[in-house]
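Left out: one protein chain. Kept in place: all the others.
We call the chains A and B, going by the order they appear; numbering starts again at 1 in every chain.
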Amino acid sequence: MPASMTTKEIADLLAGTLSGDPDLVIRGLAGIEHAGPEDLTFVANPKYAKHLQNCRAGAVLVGPGIRRDGGTQIEVENPYLGFVRLLETFYPDEREVRCGIHPTASVSPGAELADDVAVGAMCTIDDGARIGAGTTICPHVHVSRDVRVGAGCLIHSNVSLRRGVRLGDRVVIQNGAVIGSDGFGFAEEEKGFRKIPQVGIVILEDDVEIGANTTIDRATMGVTLIKRGTKIDNLCQIAHNVVIGENCVIAAQTGIAGSTTIGDGCRCGGQVGIVGHLKIGDGAMFGAQSGVSNDVAAGTIVSGSPARPIGKWRRIEAALSRLPELVRRVRHLERRIEVPDPESGERKE
Amino acid sequence: MPASMTTKEIADLLAGTLSGDPDLVIRGLAGIEHAGPEDLTFVANPKYAKHLQNCRAGAVLVGPGIRRDGGTQIEVENPYLGFVRLLETFYPDEREVRCGIHPTASVSPGAELADDVAVGAMCTIDDGARIGAGTTICPHVHVSRDVRVGAGCLIHSNVSLRRGVRLGDRVVIQNGAVIGSDGFGFAEEEKGFRKIPQVGIVILEDDVEIGANTTIDRATMGVTLIKRGTKIDNLCQIAHNVVIGENCVIAAQTGIAGSTTIGDGCRCGGQVGIVGHLKIGDGAMFGAQSGVSNDVAAGTIVSGSPARPIGKWRRIEAALSRLPELVRRVRHLERRIEVPDPESGERKE
Partner (left out) sequence: MPASMTTKEIADLLAGTLSGDPDLVIRGLAGIEHAGPEDLTFVANPKYAKHLQNCRAGAVLVGPGIRRDGGTQIEVENPYLGFVRLLETFYPDEREVRCGIHPTASVSPGAELADDVAVGAMCTIDDGARIGAGTTICPHVHVSRDVRVGAGCLIHSNVSLRRGVRLGDRVVIQNGAVIGSDGFGFAEEEKGFRKIPQVGIVILEDDVEIGANTTIDRATMGVTLIKRGTKIDNLCQIAHNVVIGENCVIAAQTGIAGSTTIGDGCRCGGQVGIVGHLKIGDGAMFGAQSGVSNDVAAGTIVSGSPARPIGKWRRIEAALSRLPELVRRVRHLERRIEVPDPESGERKE
């Protein structure tokens, strides 16, 4: 249940500058289009400031240089982060599952759970698993043998954590994700394929978040590694032996093939494909649907399939729009040149 | 177990015109290639009528102007819909799960279930959930807190319905789908990202169908909304705050990014990507694998990545096929022009 606060209390909490009514009671937070007289909204980007005039919000959180004519507003340095803090305050994290082990859960006597772990209905926790303090395991999760889950993690329902997988602290895994499925490796034999045993593991470091129904394969040997703070959206595929650096953001339906290494702070748009065995430098960025088949240097922005540096890709795309016209122009040139008229020095078409 | 009917009974059921044997017993329905002497098949599209000559089906359901030489046939206005009605008759919907609550299910005393609800083995239904008359919940489904499920719904196994999600009547959700996972929202801080609380919900209106392992994120604030009658295929990603209109059809592996609004009656081919914050008009259509990064007007058909109106896209694709040749032609022109031979008025190569 959301709390209620006065605009004065909100301004104090965020160390912001209030103008207007300090005693206005705010009972909800909402986007600029939906906010009503008891709601607070925010504008972080000056280009949305124009929407403030028609906005019905009781109060607005704004950044420097953004103003609504009349009404109550609170100015802070970073309205976006301020709004996130208010969301946390208004909607405090209720734990999804109550502390303790639900009577329907099946927890192996060989598993070690910290005292205040919450294990939901129908969970299965196998031998050798260890789960840290304050972690919540929602219903229908399978924590397989020898899995380590750190402290303060939240594992949503229907997740599979396969054998030997290791999660740091504060890791969040959305529903249906699979961590530690077999890498896709087969050796060709005379008649068909022979499965290559996949004997490695997956490590997700502290503060990693994994989206719903995303799949992260275990390493063939060694480790598939997602480093600290990286966020991966829904329905992504991370293949065996991939290494993803710290604080990367990878949008939905992206696929990264085997043994590719990605640096820190990289960003992928949705539906990106990156082939195997590449090296991607720190801070590289990938446009949505790009298809990456070569190494990418640090700080480079690429787009397209096959992916090219963004400037080059834009020039090609612009030229492509005029390609049918270019074909006509070349035909026109050919006609002029093929039939010269030497008498007049001019050319007929 | 499929029923059996005579061709006369079938013609009566569909109000069709029978020619041939009225007493032929039909025991099955099959596609034109696989149908045998006791089966009925159908031809709706005149371009497939040629296959009728080699077809072994005992009887054929045809549209106006389609005829098989000899044999038994039933003519109706819309053979496709007629065939669907026969499928329904021959394969009446057996309920996947028996009425009542399976003894292994975990249903909170604070959940409200209509009398004839069927809850399968190992389901978890949390506090505050309400489930309408005639709804079937298959095994291993998690219905989280305060979820509302309407009447006559069918939720297949391993589905997750996250907190506060609301389903209308006759909603069908295929296995493994996740409804209400957190939107992918993070605010950048000095060191890394801070999760933006995702406090909105998801609403699926009446007659919506969601495919297997599809993920639909809850709104950051407010509602992610799929309107009445819309059908979404497997492995699609619908991000936070997306609104999809009525009676849309969205094929597999399509992704729609945050806050995009899609009108009524739109159609997406497979693997389409639509970026965030766009407005898509009613009746727009998207070719498979298209990548949409701009608003699309009502009734427009687009294709390609980046997506362009279909006519323009086709002209570009046609020109692309001849691009290597165009490069040669330009080189040829350059050679002719660079080396003029003023004496003859002709040019050497």
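Observations on the structure shown:
Definition applied: contacts are C-beta pairs under 8 Å (C-beta built on N, C-alpha and C of every residue); 3 or more make two chains touch, one makes a residue touch a chain.
As the structure is a prediction and not an experimental result, all values here were calculated from the model.
Considering the whole complex, the residue from A:A44, A:I101, A:I226 or A:A239 that touches the absent chain is A:A239.
Looking at B:T6, B:S19, B:S108 or B:N175, the residue that reaches the missing chain in the full complex is B:N175.
Checked against the full complex, the candidates A:L13, A:A297 or A:V330 give a single residue touching the omitted chain, namely A:V330.
Shown as candidates are A:H142, A:H156, A:R170 or A:K227; the residue that touches the absent chain is A:H142. Contacts to the hidden chain, counted on subunit A, fall at residues 104, 106, 122, 124, 140, 142, 144, 158, 160, 162-163, 176, 178, 181-182, 184, 186-187, 189, 191-197, 199, 213, 215, 217, 220-222, 235, 237, 239, 253, 255, 257, 271, 273, 275, 291, 293, 305-306, 308, 312, 315-316, 318-320, 322-323, 326, 329-330, 333, 336-337, 344-347. Those residues of subunit B that touch the chain absent from the view are 29-31, 34, 80-81, 84, 87-88, 90-91, 93, 96, 102, 104, 120-122, 138-140, 156-158, 172, 174-176, 207, 209, 211-213, 228-229, 231, 233-235, 246-247, 249, 251-253, 269-271, 288-289, 305, 317, 320-321, 323-324, 326-327, 330, 333-334, 337, 340, 342.
Here is the rule we use: only the chains that are shown with their structure count from here on.
Each chain gets one centre point, the mean of its Cα atoms, and the points for subunit A and subunit B are 25 Å apart.
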